[in-house]
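Please read the structure below before turning to the comments.
Note that this complex is displayed minus one protein chain, with the remaining chains in position.
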Amino acid sequence: MILKIDNLHKRFGGIKAIDDVSFTVNEGEIIAVVGPNGAGKTTLLNLISGFIKPDKGKILFKGRDITGMSPSKIAELGIARTFQIPRPLHKLPTIFNIVIPLLSPRVKRLTGGVGDELVRAIDILEEVGFERDSDYIRKPAGLLPHGYLKRIELARALALRPEILLLDELLSGLSRPEVTSILPLLTRLKDRGFTIIMVEHRVRDVSAIADRMIVLNEGVKIMEGTPEEVMTNEKVIEIYVGRRGELA
Amino acid sequence: MAKGRERIERLDRGIRARTRDMYALMSYAEIIYLIGPRIIPPILLLVFPLIISDPYWLLVMSYAAFYGVASISWDILGGFTGLVSFGHALFIGFGGYSAAILNAWYGVPIYLSIPLGALIGAGLGTLVFAPCLRTKGAYFSLASLVAPLVMIGVIYASAEILGGEEGIYGMANPFNDVQWYYIFTITLLVSFLVIRKVVYGKFGLILQAIRDNEPAVKASGINVVKYKLITLFISGVFASFVGALQAHRLAFVGPTFFNLLHSVSIIAMSTLGGIATIVGPALGAYILVILTEYLRILQDVRMLLYAIILIILLIFRPEGLFRYLERIYNTFERKVVEE
Amino acid sequence: MTSNYRKFGRKRGVSRTTALIAAIVVIIIVVGAAYYFFMAQPEVVEEIRIGIAGPLEYIHGIGHMRGAEMAAEEINANGGVIINGVRHEVKLFFEDTREADPTIPVEEGVAAITRLVTVSKVHAIIGGFRSDVVLAMQEEAVSRKVPFIVAGASANAITDRVAEDYDKYKYTFRVTPTNSTTLAKAYLEFYKYVKAEYGLTKVYILAEDALWTRLMVDNVLLPYLPLLGFEIVGGPTYVPLGARDMSSEMTDIINSGAELIAHIFSGDVGIVFTKYWSDMKVPALPLGINVYSQLDIYWEQTEGKANYETTMTDIGSINTPIGEEFFNAYVEKYGESPVYTAPATYIAVYLIVEAIKKAQSLEADDIVAALEEIGRKGIMGDELAPLGNKMLYKFTKNHDIQWGIDDPNKGVILILQQWQDGERIAVWPPAAATGTLKLPER
Partner (left out) sequence: MYEALVIILIYGTVLGFTLALVAIGLSLIYGVARIINFAHGAFFAISAYSLYYFFVSIKLNLILSIFFSLVITALVGGALYRIALDRIRGMELNEMIVTLACAIATIEILREIFAPAPLGVPTFIPGQIYIGTYIVEMQRVLIVITSVISLILLWLFIKKTKYGIAMRAVAQDEDAAMLMGINPEFMSMLAMMVSAILAGFAGIIIAPTQTVALENAWYALLNGIAIVILGGLGSLWGSLVAAFIIGYAEVAVATFLSSHLKTVIALIAILVVLVIKPSGIFGKHRELEERV
């Protein structure tokens, strides 16, 4: 058990964004958190990564209480995240987007500070699907197409050499071929020992790779189980009424 | 010799294309093209007193260098880190007052009071700005605008200790006009080199990343607040240093050191020259200071004309004069005859 | 491969905006150059060059300018000054310091002094208004060894420095207003007079927030008013310079039961004071300093709310038997009454010229020595300015102007002025009085 979420609560004004959510994550798992819009998925990620402080509840990472720590401290401990709407360092060349996490204390500690950041950055970009000599690597990141921005997000998280990857709607806004090229990458990452928590809107896509799924609705955890269990659950289908197409 | 097809090529392109990052120059013209703009301005600045020895213009050029350093140091904050401070005068004032108190009250010699004043001033300024870091964007600008005004209020309220509006005077001023000119100008050149080193290194990369997208940097495991504080301090050291110099140069320091006008002039100069370029702010400082003094001959319409010129330049060259000049310079062309 | 170079690109050319900017820059340069060559006349040997540095866009600086102009015109019309047999004319150089605006840094003033000394090569400088700017300007002037006559700032420090380090600061003199301590003493004279004549004793102290007012209150008013038999029933209250609302202060005054308000205002806070004082029907009489009420337009400015408002005034900025020649000449020339900087600058020009005449030299040290002499011997002769005839101008050993309390034969006197039905009436000292003090009927 690498991550334990315990009775998490968060309110925004009068809205309960997260209402008493608990679950655990084991090492090397892919967990998919699904739910309709406004279910509190992103808030959950923000809570884990420290961008928002919970009102109540605890988050334990490898037995250590990380509740209320700053985002950079949590990242330093080994929980990396991506953002739903990719916001790259738009004025900087793509490659420098990846150099930034390589300059963090965590990576310095892990690598002992040896090696050229630029070379490593190119390696990581290649891993997420950039071509080594592509123009995109030197272009300002702001000029890249949407699909590549998502890859930059992923590469930035990977560069941190995290233990847990938090992926916030990585697949949203991607075309079918792009999705099919990224999914195997995630499985590969899992095989390399990363623990992945992905928040996703598109249940079907993630069901293919997820080990377990957690369904949120209006801040409440509806159920937890294997993709098959979730896909056939009546309650889940009820929540997704009108979205059957997506489910099926 | 048979004439080939004529082609026009931009000078810089030829050089870059051949060399990627290493410069293998093929003619004197190319050498001059590359080195000229980097070497001529500093040389001009250094020989200026030999050409014009009028103490008045030396003073004006010292002021320009003073504002130049302040603007460059502002550029680390406003241009590179995205902390658009409207209260940079805070550092100038703290530096000036620290040096003044050290020298005039405790008799610390000038060569110690200035660097110490710079460090203390930067430290105090960072301390005051630290709580403002919680705010973002326009709020940070306005909060930082308020900070030096509070200091002016504090100085007025503690008139018996800090001298109120009559300030502190009696600091050592052992140099003559030419010496002061060189002190200010060399400070400018050194600051320029140091700050360039800082912002174009890995440290500067992180600062630019913070400007572009703060959450992403946080998510990359980098302590943003720590970097911002360090940046405030580095920027503050330079601004405080010239504040301390100015305090000794005028042998006087008063609450106007904290003035809104100081802060705003610095921003005007940086914007005019082009933010996030380092050279630009210094260029802007020289232009605006010399312009203000040059317009003296027009007596009472002076400030009006100053404002109008500033408006026109900012509207028609909004990206800053430096970038504009750079662009013009890069269009130097040559005819290449292909055989 | 042959190549040649062209400055601008093929199609690029010069864009319209570039042309516009270039045109503006060219116009500025041409205008400036033209000004330099045609307006700034070539240097003439027979000149006494006097620099005026002040906030030339504000009334105080305009006072500096006009006072100097009047004196220079008079002196030149009377044949100038003969130095070693050569006729010299007074020529004035003006530099703006913008110091009346409290947001302007001191650097501007320092640049003005440097420009006057090194570009205009003046023999002496007159001016100054804001204390901090004057202190910085003084530093610059003495380091360049040019006599600097302060005509507008009252900070004690300016002349205290002469006492502290004579050799360095001896180039500084002050004609008016006299230092804060003297102002405060004159203030006490007013109070003695009011107590003796009208029996008013309850005082509320209200001042603008500045170092000089604080020193005046702490060192003179607070210790000495009780000794003179006054009861301080409220204050001291300090009003910030930008204050636009004084209701709470007025309430406090009314509640304190004060009969007199010892007020000290040099900024436009004074106008706000008068309006609130009148609007809220404060029964106490303001007795003290309110610089703006020295202006003719004050009555109109305050719609007559200034009735009974008093202020300390200098000879020359109000029509009294002593300064009337200057006053009338000024009003005739400029159509309005002078501000205190005008007579100060006027007399300062005369003092410099007199000193030069006496020393027969344009060297700074000689001028300084002669200026010191002028005072000691009390030789302000008949040939000097009309204003000088009836009042002694003499510098103390700190280079401050000597104060004559109520006797113009012993030194400069300060006048208590009161607004009475649209007229400025001098009510004290008797030597200059044109009327008697009136109390508000409330």
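Every chain is named by a letter (A, B and C) in the order it is written, and numbering of its residues begins at 1.
Following the convention adopted for this analysis, a contact is a pair of C-beta atoms (placed from the backbone, for glycine too) under 8 Å apart; a residue touches a chain by one contact, two chains touch by 3 or more.
Fair warning: this is a prediction, and the values are worked out from it, not measured in the lab.
Undergrad: Identify the residue among B:61, B:147, B:171 or B:278 that touches the chain left out of the display.
TA: Of the candidates B:61, B:147, B:171 or B:278, B:147 is in touch with the missing chain.
Undergrad: Among B:53, B:135 or B:179, choose the residue that contacts the chain missing from this document, as touch is defined above.
TA: The single option touching the absent chain is B:135.
Undergrad: One chain is left out of this view; which of A:43, A:67 or A:207 touches it in the full complex?
TA: That would be A:43, which touches the missing chain.
Undergrad: Go through subunit B and note every residue touching the omitted chain.
TA: Answer for subunit B: residues 78, 84, 131-132, 134-136, 138-139, 141-143, 145-147, 149-150, 153-154, 156-157, 215, 264, 267-268, 270-272, 275, 300-301, 303-304, 306-308, 310-311, 314-316, 318 touch the chain left out.
Undergrad: What does the interface between subunit C and the hidden chain look like in terms of residue numbers?
TA: Touch set of subunit C with respect to the missing chain: 57-59, 62, 101-103, 209, 237-240, 242-245, 247-249, 251-252, 255, 268, 271-272, 275-276, 279-281, 292, 295, 297, 300-303.
One rule holds for everything that comes next: only the chains that are shown with their structure count from here on.
Undergrad: Once you've mapped the touching chain pairs, tell me: line, ring, star, complete or other?
TA: Its topology is that of a line.
Undergrad: Would you kindly tell me how far, in whole Å, the mean C-alpha position of subunit C lies from that of subunit B?
TA: Using C-alpha averages as centres, the distance is 37 Å.
Undergrad: Taking the mean of the CA coordinates per chain, how far is subunit A from subunit B in Å?
TA: 42
Undergrad: CA centre of subunit A versus CA centre of subunit C: separation in Å?
TA: 71
Undergrad: For subunit C, jot down the residues that touch at least 2 other chains.
TA: none
Undergrad: Going by the contact rule at the top, pick out the subunit A residues touching subunit B in the complex.
TA: These residues of subunit A touch subunit B: 49, 51, 70-73, 75-76, 80-83, 87-92, 96-97, 99-101, 103-107, 117, 156-157, 159-160.
Undergrad: Which residues of subunit C touch subunit B once you look at their complex with the stated criterion?
TA: 1-10, 12, 17, 20-21, 24, 28, 31-32, 35-36, 39, 56-57, 94-96, 98, 102-107, 110-111, 114-115, 117-119, 130-132, 135-136, 139-140, 143-144, 155, 157, 209-212, 214, 240
Undergrad: Considering the complex alone, what residue numbers of subunit B touch subunit C?
TA: Where subunit B meets subunit C, its residues are 8, 11, 29, 54-56, 59-60, 63, 156, 159-160, 163-167, 169, 173, 246, 250-252, 254-257, 259-262, 293-300, 302-303, 305, 309, 312-313, 316-317, 328, 331-339.
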